[in-house]
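Only one structure is covered here, and it is reproduced in the block below.
Note that one protein chain of the assembly has been removed; the remaining protein chains are unaltered in position.
Which chain is which? They are A, B and C, in the order written, and residues in each are numbered from 1.
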Amino acid sequence: MIIKLKQQSPHKQIEHLTNWLTRQKFRVHLSEGEFETILGVIGDTSALDVHAIEGLEIVEQVIRISEPFKAVNRKFHPVDSVMTAGGAQIGGGHFALIAGPCSVESYEQIMEVARAVKAAGATMLRGGAFKPRTSPYDFQGLKAEGLELLRQAKAETGLPIVSEIMNINHLDLFNDVDIIQVGARNMQNFSLLKRVGRSSSPVLLKRGNAATLDELLMAAEYILSEGNYRVILCERGIRTFADHTRNTLDLSVVPAVQHASHLPIIVDPSHGTGRREKVIPMSRAAVAVGADGLIIEVHSHPEQAMSDGNQSLDPVEFEQLMREIGQIAPVLGRSMA
Amino acid sequence: MIIKLKQQSPHKQIEHLTNWLTRQKFRVHLSEGEFETILGVIGDTSALDVHAIEGLEIVEQVIRISEPFKAVNRKFHPVDSVMTAGGAQIGGGHFALIAGPCSVESYEQIMEVARAVKAAGATMLRGGAFKPRTSPYDFQGLKAEGLELLRQAKAETGLPIVSEIMNINHLDLFNDVDIIQVGARNMQNFSLLKRVGRSSSPVLLKRGNAATLDELLMAAEYILSEGNYRVILCERGIRTFADHTRNTLDLSVVPAVQHASHLPIIVDPSHGTGRREKVIPMSRAAVAVGADGLIIEVHSHPEQAMSDGNQSLDPVEFEQLMREIGQIAPVLGRSMA
Amino acid sequence: MIIKLKQQSPHKQIEHLTNWLTRQKFRVHLSEGEFETILGVIGDTSALDVHAIEGLEIVEQVIRISEPFKAVNRKFHPVDSVMTAGGAQIGGGHFALIAGPCSVESYEQIMEVARAVKAAGATMLRGGAFKPRTSPYDFQGLKAEGLELLRQAKAETGLPIVSEIMNINHLDLFNDVDIIQVGARNMQNFSLLKRVGRSSSPVLLKRGNAATLDELLMAAEYILSEGNYRVILCERGIRTFADHTRNTLDLSVVPAVQHASHLPIIVDPSHGTGRREKVIPMSRAAVAVGADGLIIEVHSHPEQAMSDGNQSLDPVEFEQLMREIGQIAPVLGRSMA
Partner (left out) sequence: MIIKLKQQSPHKQIEHLTNWLTRQKFRVHLSEGEFETILGVIGDTSALDVHAIEGLEIVEQVIRISEPFKAVNRKFHPVDSVMTAGGAQIGGGHFALIAGPCSVESYEQIMEVARAVKAAGATMLRGGAFKPRTSPYDFQGLKAEGLELLRQAKAETGLPIVSEIMNINHLDLFNDVDIIQVGARNMQNFSLLKRVGRSSSPVLLKRGNAATLDELLMAAEYILSEGNYRVILCERGIRTFADHTRNTLDLSVVPAVQHASHLPIIVDPSHGTGRREKVIPMSRAAVAVGADGLIIEVHSHPEQAMSDGNQSLDPVEFEQLMREIGQIAPVLGRSMA
């Protein structure tokens, strides 16, 4: 950690800070230039509170050199973590293809989509039971009934299931849900992160739409620090000025996560673009960049699609997606199984 | 609402959509151009699900003309709402000056700050008991004990108190807290919004760092739609590429909120800039733009400020802030009391 | 075009606007709702000045339904444009691989890189002679001498050459330069766009780091509107809050451009990420998303690389890139030749 001090800081205060750091077993090196003085702090600074030090009168700026995260850090865990959920594997060369409807609507609907995506090669089934909606007047999901329908679809197709949790008191409802999703809006809902961190279920943690790489990894660190190491990250688009897609899918975060962490990372091009016609090209790109999986919205009856989003593929489009990425995945050494 | 249809959409499907809208009592007007066909939908479309319509095969784009929010909308409630909390008023010309430490740390600390900000003219006391921190290893607050210390400070100084809630199960702990804050990271934690919407306490709802105006107002709508009309909005900076402040304080949202909604809006220049030396100038600007209040971080012992942020003022600086805004507030017709 | 009028606008002024539009041969449809009145304007509105209409007292908002661009619009030119430059082709299935150093430094340097990238399969050579640098104290390029060295490299290797122009008075210096690049910082330097629009050379137009899709296409329209239809677009990253790459490479703009326009679009993952280790993964992704080409920075002597950027590949890395994208390009039906 580098601490840049203000010009003409009193020596007494500099000494006070230096001693405080030394007592905590850091090595401190002081460099005095004409216009600024720098303290280099050497040691494991991940537990130091940057904002606290920035608050000191004599400090102009604090620059972290080493990462603030530990459990998720690849430096301390160099090998790819492979997550197992309901028999499927994600990470370390295992590619997950999670597909299903935005919302679970009925037995017929979820079964039809489940069968279609399984036939096309999906490895897991997604479906929203609790839906985060910008408007309180929009459909909020079938809730517990939706989860029950997902369990039935799992029983009949064998596909492991993925669904989103929005309330820390709902964890019991997620029995037999193979992966519990924490959505982008809740990426820094620390109460929820701690709660799923005390469960033993795999967690799919989506990047918030304004989250930096460090913030995403620190959110994962919240889960791991409570004891649950089964975390899969997900890029789903960030908010920018660009208006040709609903969000800007930031594929460069995939190699960045893989460099910094051992956790797997998948991509959601459905929310990441918000536009059906961009889902297939961006899925190909996500596979090519090296993602560990995809999560794709698929609906079954586009002609009655009053409750499906602009971003969902129909089964025919989904089969095309599977064919196209099936040609690229082997180039990356990814197996879908 | 304007629905732009794709070129050469089948007449049968257009008719199907038109009939569906007409059955819901909307008037529909069809305009056919050479390169596109437009459906104008007239009526109260706030309950229509944009994404559902966008999902239709024949639809290229849906453009909302009227706002999706109702209860917070100034059109249906033209007069400024004035909120009362612990005897203090906010909105409709009443200016709130909420000040206090980032975190409550001890009885001595909170009492010292409370007395200092009261003496300087603050109308309410803030203090964090539950702290949202990016890192699980940073100090998370004194929790229930922190709230108890706030209540003591209220008893001794008479200042109404403001503190942040992070967990829907904690509402009972917030008895006698005059304003419950929902932080920026939880602006779309819909479970929490609904929960505080079922309480009768005033809620200070902070804008998420990537939230649009509509999203902020829809988050407020979640609270009002559950029955709690006592909501105060707060701008605290958005995330941009700019790196000279921690966030970019978007003061233009103040007149934008005041145009669209009857709810009061205050400004947080401490989090909004993250830099102590910018707090006073941006506070002046917030008053001048017409905000209904300010929320300011103040600490008491900068020389021991190991737990205070880079953005907190000391009591002397806070007095200076009060003097400077005290000259501008009357220009705007704002009274501090 | 949709014009949303303010509530209670005087009928006389509405009629005045309607007549003004009708005189210009637009069909106008008026829809009056309880809370707003909408004018639908049908016809070719691309020449209408949105800001002028927005300036009218009675107008609340103007919403464009049809695109403001014409010559670049795929609607009026449905077939992919194929650009030919120095014998190489770009677009319509022809994939361009443009590679070379950030700056031309010496005869030895440019020849060594040129031979290396040609051997690895590059189809064109890039090299900066005039360099846009944030600081006036940074190296600004060899200028005319740099262009001469590029011409020599072209003579010896047969590779067509690409170089950036920064000054409208320099066009004569770009004789025999096969593609003239307009950089991201100059995307809305309209004097320069018009100047290259009056030349007959192919122009590589890079997207500005805060440009929307429409602005990029309108910048191209400036060039086409002066008579030069030989324009190739380039995505090179946009500015966002994300800090794990220097820019955020927005690959979704590739299908968006291809949907809206007949012009080819290539991707620059070197500037788009600013990090060497991200160039190969993002190049794979760019090919997979369907780009018409890549432009890649390559330097030859990393051990003396005092003037090379953090983002340049060495020849061995470039060969690896060629191998990896060589396996993906055929999946997209792209030929490199």
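Of note:
Please note the rule applied: a contact is a pair of C-beta atoms (placed from the backbone, for glycine too) under 8 Å apart; a residue touches a chain by one contact, two chains touch by 3 or more.
Because the structure is a prediction, the values reported are computed rather than measured.
Annotation: of B:225, B:273 or B:311, B:273 touches the absent chain (contact as defined above).
Of the listed positions C:56, C:111 or C:171, the one in contact with the omitted chain in the full complex is C:56. For chain A, the residues in touch with the chain missing from this view are 2, 4, 27, 29, 31-33, 35-36, 38, 40, 42-43, 63, 65-66, 75, 239-241. The omitted chain makes contact with chain B at the following residues, 210, 212-213, 238, 240-245, 248-256, 259, 272-273, 277-278, 281-282, 284-290, 324, 327-328, 331-332. Touching residues on chain C toward the chain that is not drawn are 20, 46-47, 49, 51-57, 59, 68-69, 132-139, 166-169, 185-186, 188-192, 194, 208-210, 214-215, 218, 221-222, 225-226, 239, 299, 302-303, 305-312.
FYI, only the chains that are shown with their structure count from here on.
Our note on geometry: chain A versus chain C, Cα centroid distance of 31 Å, whole angstroms. Remark: chain B and chain C have CA centroids separated by 39 Å (rounded to whole angstrom). Here the CA centre of chain A is 26 Å from the CA centre of chain B. Under the contact definition stated at the top, the residues of chain C that touch 2 or more other chains are 240-241.
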